[in-house]
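This structure is in structure tokens; I'll ask about it shortly.
All protein chains of the complex are present and in place, except for one that has been dropped.
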Amino acid sequence: MHPILILVLQRLGLGLLLLLAASALIFGLTEILPGDAAQAILGQAATEENLANLRAEMGLDRPAITRYFEWLGGILTGDMGTALTNKLPIGDQIARRMSSTLFLAFWAAIISVPLAILLGLIAVRYQNRWPDKLISGITLASISLPEFMIAYILVFFFAVKLFWAPSFASVSPGMPLLDQLHAISLPVAVLTMVVLAHMMRMTRAAILNVMQSAYIETAELKGLTTFKVIYRHAFPNAIAPIVNVVMINLAYLVVGVVVVEVVFAYPGMGQYLVDAVVKRDVPVVLACGVIFAAVYILLNIVADVVSILANPRLRHPK
Amino acid sequence: MTTPLLKVRGLKIGATVYPPGEKPHDIEIVHGVDFDVEPGKVLGLIGESGAGKSTIGLATMAYGRGGVTLTGGTVEVNGRDVRQAPLKDIRNLRGAEVTYVSQSAAASFNPAKQIMEQVIEAAVGQGKFTKQEAQKRAVELFTKLGLPDPDTIGNRYPHQVSGGQLQRCMTALALCPEPDLVVFDEPTTALDVTTQIDVLKAIKDAIRDTGVAALYITHDLAVVAQVSDHIMVLRMGQMVEYGTTDQIINNPQEEYTQALVSVRSIEHAEKQPTEPVLRVKNITARYKGTNFDVLHDVSVDISPGQTLAVVGESGSGKSTLARVITGLLPPRDGKITFAGRTLTPDQPSRSLEDLRELQMIYQMADTAMNPRQTVGTIIGRPLEFYFGLKGAEKQKRIQELLDEIELGTGFQDRYPAELSGGQKQRVCIARALAAKPKLIICDEVTSALDPLVADGILKLLLNLQKIEDVAYLFITHDLATVKAISDSIAVMYQGRVQRYGTKSEVLTPPYDDYTDLLLSSVPEMKLGWLEDVIANRKMESAGN
Partner (left out) sequence: MLKNIPLSAAIGLIITGTYFLAAIFASWIAPYGMAETVGDVWEPSSAQFWLGTDQIGRDLLTRMIFGGQTTIFIATAATILSFTTGSVLGFIAAVSGGWIDQVMSRLVDLFMSIPSLILALVILSSIEATVVTLIVIMGLLDSTRVYRLARAVAVDISVMDYVEAARLRGEKLGWIIFREILPNALSPLVAEMGLRFIFMVLFISTLSFLGIGVQPPLADWGGIVKENKEGINFGIGAALYPAVAIATLAISVNLIADWILNRTTSLKGGRG
């Protein structure tokens, strides 16, 4: 077997292990802390007897480790249990909301990734000149504000003052695509701004790192045009770090989505999770938490695998 | 007289510097330099770091690294001034008329592309050859440069060939487009000494056979003497002396050139061995987590107040030996006796006296001193730690030590960052002396320094040895240093002591094959030395 394949498989195996550990951590965090689902349902005033009865009914009296594996098995087979608050199956809710969230994240990614790479390239091209400084200034400003602040500033100006876009992102299944896009234009803009800054900055650093290599100088001293230097020599080496940057930032979108959905009352996973936290609906929190964590971890694994695959030393071993 | 291929007149080069905490400003780094290179001739540019030699080399291709720009004068290549030429013309010149070989071929090759593709890129891209012609020419050059498997080596990736081979590939890359001029920028400096001469010979033959002209940039006068027809000595952006190689080597006019030529001419009379202060007996060692020994059955002695030079190439185990003696790497087997006491294998269990009497000086003075401590603190700490000196007494001793290392007053309150490379190394010497040691391990202490500065450090060390009666274990790859200062020598090769004895014993023939290779590989400031050496070798260098 090619050594690089072994490395990739190792990385994937480690990733699966990490996923398992992460699910155990999330489950464990809701276990070791005081208070459980029964307490949450009955409230502080509940008697010990009532609590014990409910615990027995819900199976909470069995050892945590048993319940963890049951829960894990459920998640893997798509059975995520029922919500405490409305007794509805969590799986159905998540399936519906997941597609909404992915719709939002998809458009944010479609806009922010090319934009970030383009702006990163511009920053490199005009390094230390005004376009670079302007871009880093905007970066500084946008990482200094929480997502919901950016959201309200945009709502205040574009929805309330200018009436360009709705301040609530209500999307229904039958809506034409264009209307849907109009409805989510502001949340997409916010998510774009949030990840754009980081992505741009990291892209800039990755490209600069490559452009300062000695082999770029060699290429320039061969009399190649700037385009050829970039296309033939910089690009093959920059692609892996850039993909890495993109993946890390898409993972970052996962967090941004939670807040942005709440601001725009968008019926996605993020809002579901926050609602559940406020209502102390632990099964829902567990299910959502584990899905968010899994997406985050998977994107990071993809980033690692791309780095391995793109490394010429690993691809062509001695 | 032939028309010069390269004609440089009044060349001035400036750079924008960005000192932290200050406004960026422009400085001039080359202050008006004139020289010619005629077709098929080799001009050596020689100078210390900061002399501006690489900058001048790149200027012939109208290229400036970082914020470097040509600010004045003319640089005519084939009668055309590249300083004034439009970018399009400059591109046509680069990689066609003038090509470049850098110091680090490992960094200068694109790691993601095969060697052949990179070697022929300029030749094909500039329309000089078709792809087939260029590939044929590349294979010819690979053969000429003595690369193994010349037909297929081009299919490999840069990390798949050794450093010495890659440097030859870089030469092939530069010669492939049949340029008029090649700029060689320290092409052999990063290589081991025995590999260096092979590459040097390959470059020299290639220059001769292709009839190309060259600018050969180096800090090593002995190297440049082997390949160049003329030599220009540079210092701080100015020309010091220009002449034929013969004249510069055998009859230098300027004081600075004379100093460069006579460097390492230190006279040191060898002392006879006495009862040793350090006795290393049958040491075998390996690093944690590995399954092979890096030292095999190593035994050496050092007499009090004398110098043992441990010499070898990278990977010979010479630095590992130092780690074993200091106790940083406990050996698997063997015994070390120091000042009549047996040293425990690991450093933490050693007595304070053992620690004090065995001091160490490092190669990189930069990282050997805490950047947050003043010179006074750095030298004062051992005084306080070992002797409990405080207050005025300590200050007085610090000053004495500063005087001994010829730094004088006013240095106590400076930070390492405010010192030059040579001054830093002197402070490290003072720190070692402060402990009043019986033995100092000197690990490549001069190899990061310019020749004249290194010379000063060696003289200081010899002088201090007389005054303090301290022994040195001198680890180095540089045989010129060894000859200059040692009383006895251990030649190391692949973790073994290959040859050991007093200096005169070791340096007197008959030699074993490796010692012969190593000794003969040290460039000598003598015309025609290179050819003699190659003709008389018994053994191939490992770096090929």
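By written order: A and B. Residues from 1 in each chain.
To be clear about the criterion, a contact is a pair of C-beta atoms (placed from the backbone, for glycine too) under 8 Å apart; a residue touches a chain by one contact, two chains touch by 3 or more.
Every value quoted in this text rests on a predicted model; they were computed, and no experiment measured them.
Undergrad: Tell me which of A:Ile94, A:Ala109, A:Val155 or A:Leu250 is the one touching the absent chain.
TA: Answering carefully, the residue with contact to the hidden chain is A:Val155.
Undergrad: Of A:Met98, A:Leu145 or A:Leu181, which sits in contact with the chain we cannot see?
TA: A:Leu145
Undergrad: Among B:Ala417, B:Ile467 or B:Ala535, choose the residue that contacts the chain missing from this document, as touch is defined above.
TA: Considering all chains, including the one not shown, the answer is B:Ala417.
Undergrad: Mind listing the subunit B residues that contact the chain we can't see here?
TA: 17, 19-21, 326, 328, 347, 350, 352, 355-356, 359-360, 362, 364, 366-373, 381-382, 385, 415, 417-420, 431, 435
Undergrad: For subunit A, which residues lie in contact with the unshown chain of the complex?
TA: 18, 21-22, 25-26, 29-30, 33-36, 40, 140-141, 143-149, 152-153, 155-156, 159-161, 167, 251-252, 254-255, 258-259, 262-263, 273-274, 276-278, 280-282, 285-286, 289, 292-293, 296-297, 300
Note that only the chains that are shown with their structure count from here on.
Undergrad: Would you pull the subunit B residues touching subunit A in the complex into a rising list?
TA: Result: residues 61, 63, 65, 90-96, 99-100, 102, 104, 107-113, 118, 121-122, 125-126, 156-157, 159-160, 173 of subunit B touch subunit A.
Undergrad: Touching subunit B in the complex: which residues of subunit A?
TA: On the subunit A side, the touching residues are 213-215, 217-225, 228, 232-233, 236-237, 312-313, 316, 318.
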